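The complex appears here minus one protein chain, its other protein chains still in place.
Here is chain A:
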Amino acid sequence: MASYSTNEFRGGLKVLLDGDPCIILENEFVKPGKGQAFNRVKLRNLMTNRVWERTFKSGESLEAADVIEQDMEYLYTDGEFWHFMKTDGSFEQYPADAKAVGDTVKWLKEQDVYTVTLYNGAPLTVSPPNFVELEVVDTDPGMKGDTAQGGSKPATLSTGAVVNVPLFITIGEVLKVDTRTGEYVSRVKSS
(Lines give C-alpha, C1' and ligand atoms only; values in the text may rest on other atoms or scores of the structure.)
Protein backbone atom coordinates (compact mmCIF):
# COMPACT_ATOMS: atom_id res chain seq x y z
CA MET A 1 0.00 0.00 0.00
CA ALA A 2 1.19 3.51 -0.77
CA SER A 3 2.18 5.87 1.98
CA TYR A 4 2.26 9.61 2.32
CA SER A 5 5.13 11.58 3.84
CA THR A 6 4.51 14.79 5.78
CA ASN A 7 5.28 16.83 2.65
CA GLU A 8 2.25 15.27 1.00
CA PHE A 9 -0.13 15.87 3.92
CA ARG A 10 -3.13 18.01 3.05
CA GLY A 11 -6.77 18.32 3.98
CA GLY A 12 -8.87 15.44 2.63
CA LEU A 13 -6.06 12.87 2.53
CA LYS A 14 -7.08 9.44 3.86
CA VAL A 15 -4.48 7.69 5.97
CA LEU A 16 -4.14 4.85 8.47
CA LEU A 17 -3.35 5.88 12.03
CA ASP A 18 -3.17 3.33 14.84
CA GLY A 19 -4.80 0.90 12.41
CA ASP A 20 -7.87 3.03 11.79
CA PRO A 21 -8.74 4.92 8.61
CA CYS A 22 -8.61 8.67 9.16
CA ILE A 23 -9.12 11.75 7.05
CA ILE A 24 -6.77 14.71 7.46
CA LEU A 25 -8.73 17.82 8.38
CA GLU A 26 -5.92 20.30 8.96
CA ASN A 27 -2.17 20.19 8.56
CA GLU A 28 -0.02 22.86 10.12
CA PHE A 29 3.67 23.06 9.21
CA VAL A 30 5.83 24.37 12.06
CA LYS A 31 9.57 24.96 11.87
CA PRO A 32 12.04 27.15 13.70
CA GLY A 33 14.19 28.72 10.93
CA LYS A 34 17.21 26.51 11.44
CA GLY A 35 15.57 23.73 13.36
CA GLN A 36 13.65 20.51 12.99
CA ALA A 37 10.31 20.81 11.16
CA PHE A 38 7.08 19.32 12.51
CA ASN A 39 3.57 18.86 11.23
CA ARG A 40 0.67 19.37 13.62
CA VAL A 41 -2.18 17.41 12.11
CA LYS A 42 -5.90 17.19 12.91
CA LEU A 43 -7.51 14.00 11.72
CA ARG A 44 -10.98 12.52 11.97
CA ASN A 45 -11.04 8.83 12.72
CA LEU A 46 -13.54 7.49 10.18
CA MET A 47 -14.42 4.49 12.39
CA THR A 48 -15.30 6.47 15.51
CA ASN A 49 -15.75 9.99 14.06
CA ARG A 50 -13.47 11.25 16.84
CA VAL A 51 -11.06 14.06 16.00
CA TRP A 52 -7.41 13.40 16.84
CA GLU A 53 -4.56 15.86 17.03
CA ARG A 54 -1.12 14.43 16.32
CA THR A 55 2.36 15.78 15.75
CA PHE A 56 4.75 14.33 13.19
CA LYS A 57 8.41 14.95 12.55
CA SER A 58 8.94 16.24 9.06
CA GLY A 59 9.75 13.26 6.86
CA GLU A 60 7.65 10.73 8.80
CA SER A 61 4.98 8.99 6.79
CA LEU A 62 1.58 7.39 7.19
CA GLU A 63 0.17 4.52 5.21
CA ALA A 64 -2.58 5.44 2.78
CA ALA A 65 -6.01 4.14 3.72
CA ASP A 66 -7.98 2.45 0.96
CA VAL A 67 -10.98 4.71 1.41
CA ILE A 68 -13.11 5.90 -1.49
CA GLU A 69 -16.45 7.62 -1.70
CA GLN A 70 -18.97 6.45 -4.28
CA ASP A 71 -22.48 7.38 -5.26
CA MET A 72 -24.75 4.37 -4.80
CA GLU A 73 -28.44 3.71 -5.12
CA TYR A 74 -30.20 2.27 -2.09
CA LEU A 75 -32.00 -0.96 -3.03
CA TYR A 76 -33.54 -2.66 0.02
CA THR A 77 -32.87 -4.01 3.48
CA ASP A 78 -33.05 -7.62 4.57
CA GLY A 79 -33.18 -6.61 8.22
CA GLU A 80 -29.48 -7.23 8.78
CA PHE A 81 -27.93 -5.39 5.86
CA TRP A 82 -28.91 -2.43 3.73
CA HIS A 83 -28.02 -3.09 0.11
CA PHE A 84 -26.60 -0.44 -2.19
CA MET A 85 -25.71 -0.57 -5.88
CA LYS A 86 -23.12 1.39 -7.84
CA THR A 87 -24.57 3.95 -10.23
CA ASP A 88 -21.86 3.44 -12.85
CA GLY A 89 -23.81 0.77 -14.72
CA SER A 90 -21.80 -2.10 -13.22
CA PHE A 91 -24.73 -3.19 -11.01
CA GLU A 92 -22.19 -4.08 -8.33
CA GLN A 93 -23.89 -4.36 -4.96
CA TYR A 94 -22.57 -3.66 -1.47
CA PRO A 95 -24.21 -4.67 1.81
CA ALA A 96 -23.87 -2.06 4.58
CA ASP A 97 -24.37 -3.05 8.19
CA ALA A 98 -26.22 -1.06 10.84
CA LYS A 99 -23.00 0.58 12.03
CA ALA A 100 -22.21 1.85 8.54
CA VAL A 101 -25.73 3.07 7.89
CA GLY A 102 -25.97 4.71 11.32
CA ASP A 103 -28.39 7.61 11.57
CA THR A 104 -28.75 7.74 7.80
CA VAL A 105 -31.22 4.88 8.14
CA LYS A 106 -34.01 7.37 8.79
CA TRP A 107 -33.43 9.01 5.40
CA LEU A 108 -33.11 5.86 3.26
CA LYS A 109 -35.56 5.71 0.41
CA GLU A 110 -35.39 3.06 -2.26
CA GLN A 111 -33.86 4.19 -5.56
CA ASP A 112 -32.45 7.38 -4.07
CA VAL A 113 -28.70 7.94 -4.37
CA TYR A 114 -26.41 8.13 -1.31
CA THR A 115 -22.70 8.59 -0.78
CA VAL A 116 -21.17 5.34 0.42
CA THR A 117 -17.65 5.45 1.83
CA LEU A 118 -15.84 2.18 1.17
CA TYR A 119 -12.93 1.08 3.36
CA ASN A 120 -10.98 -1.86 1.93
CA GLY A 121 -13.94 -2.39 -0.38
CA ALA A 122 -16.63 -2.60 2.33
CA PRO A 123 -19.10 0.16 3.29
CA LEU A 124 -17.78 2.18 6.23
CA THR A 125 -20.34 4.98 6.27
CA VAL A 126 -23.39 6.01 4.32
CA SER A 127 -24.24 9.70 4.01
CA PRO A 128 -27.49 11.11 2.71
CA PRO A 129 -27.70 14.01 0.26
CA ASN A 130 -28.26 17.38 1.97
CA PHE A 131 -31.93 17.31 1.00
CA VAL A 132 -34.31 14.38 0.65
CA GLU A 133 -37.94 14.26 -0.43
CA LEU A 134 -40.16 11.99 1.63
CA GLU A 135 -43.87 11.34 1.99
CA VAL A 136 -45.82 12.04 5.19
CA VAL A 137 -47.40 8.82 6.44
CA ASP A 138 -48.76 10.10 9.72
CA THR A 139 -49.55 13.45 11.32
CA ASP A 140 -52.39 15.02 13.26
CA PRO A 141 -54.91 16.87 11.12
CA GLY A 142 -54.10 20.56 10.91
CA MET A 143 -56.43 22.98 12.65
CA LYS A 144 -58.05 25.73 10.66
CA GLY A 145 -56.99 29.26 11.45
CA ASP A 146 -53.74 28.25 13.06
CA THR A 147 -51.53 28.85 10.03
CA ALA A 148 -50.82 32.47 10.85
CA GLN A 149 -49.42 31.57 14.23
CA GLY A 150 -46.69 29.51 12.66
CA GLY A 151 -47.16 26.63 15.06
CA SER A 152 -45.74 23.19 14.34
CA LYS A 153 -46.50 19.54 14.92
CA PRO A 154 -44.63 16.27 14.47
CA ALA A 155 -45.05 14.32 11.23
CA THR A 156 -43.84 10.78 10.55
CA LEU A 157 -42.28 10.24 7.13
CA SER A 158 -42.21 7.09 5.02
CA THR A 159 -38.75 6.16 6.31
CA GLY A 160 -39.79 6.45 9.93
CA ALA A 161 -38.12 9.82 10.47
CA VAL A 162 -40.13 12.27 12.56
CA VAL A 163 -39.82 15.97 11.70
CA ASN A 164 -41.57 19.10 12.93
CA VAL A 165 -43.79 20.52 10.22
CA PRO A 166 -46.22 23.45 9.90
CA LEU A 167 -49.79 22.75 10.98
CA PHE A 168 -51.17 22.80 7.41
CA ILE A 169 -49.23 19.67 6.32
CA THR A 170 -51.42 16.61 5.73
CA ILE A 171 -50.86 12.88 5.26
CA GLY A 172 -49.76 11.95 1.73
CA GLU A 173 -47.89 15.17 1.03
CA VAL A 174 -44.23 14.97 -0.02
CA LEU A 175 -41.82 17.15 1.96
CA LYS A 176 -38.32 18.40 1.34
CA VAL A 177 -36.19 17.87 4.45
CA ASP A 178 -32.68 19.05 5.29
CA THR A 179 -30.84 15.92 6.48
CA ARG A 180 -28.08 17.94 8.19
CA THR A 181 -30.50 19.54 10.63
CA GLY A 182 -33.44 17.16 10.34
CA GLU A 183 -35.65 20.17 9.62
CA TYR A 184 -38.58 20.63 7.29
CA VAL A 185 -37.77 22.89 4.32
CA SER A 186 -40.87 22.96 2.09
CA ARG A 187 -43.64 21.02 0.46
CA VAL A 188 -42.83 19.39 -2.86
CA LYS A 189 -45.46 19.85 -5.58
CA SER A 190 -46.70 16.44 -6.57
CA SER A 191 -46.33 15.90 -10.30
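Operating definition for what follows: contacts are C-beta pairs under 8 Å (C-beta built on N, C-alpha and C of every residue); 3 or more make two chains touch, one makes a residue touch a chain; residues count from 1.
By our rule, contacts and distances are computed from a predicted model.
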| item | value |
| --- | --- |
| The complex's invisible chain, by UniProt name, from "NADH-quinone oxidoreductase subunit K", "phosphoenolpyruvate--glycerone phosphotransferase", "Copper chaperone NosL" or "Lysyl-tRNA synthetase class 2" | "Lysyl-tRNA synthetase class 2" |
| Contacting the left-out chain in the complete assembly, out of A:31, A:50 or A:99 | A:31 |
| Of A:57, A:99 or A:176, the one touching the omitted chain in the full complex | A:57 |
| On chain A, residues whose C-beta touches the chain left out of the figure | 7, 27-38, 40, 55-58, 60 |
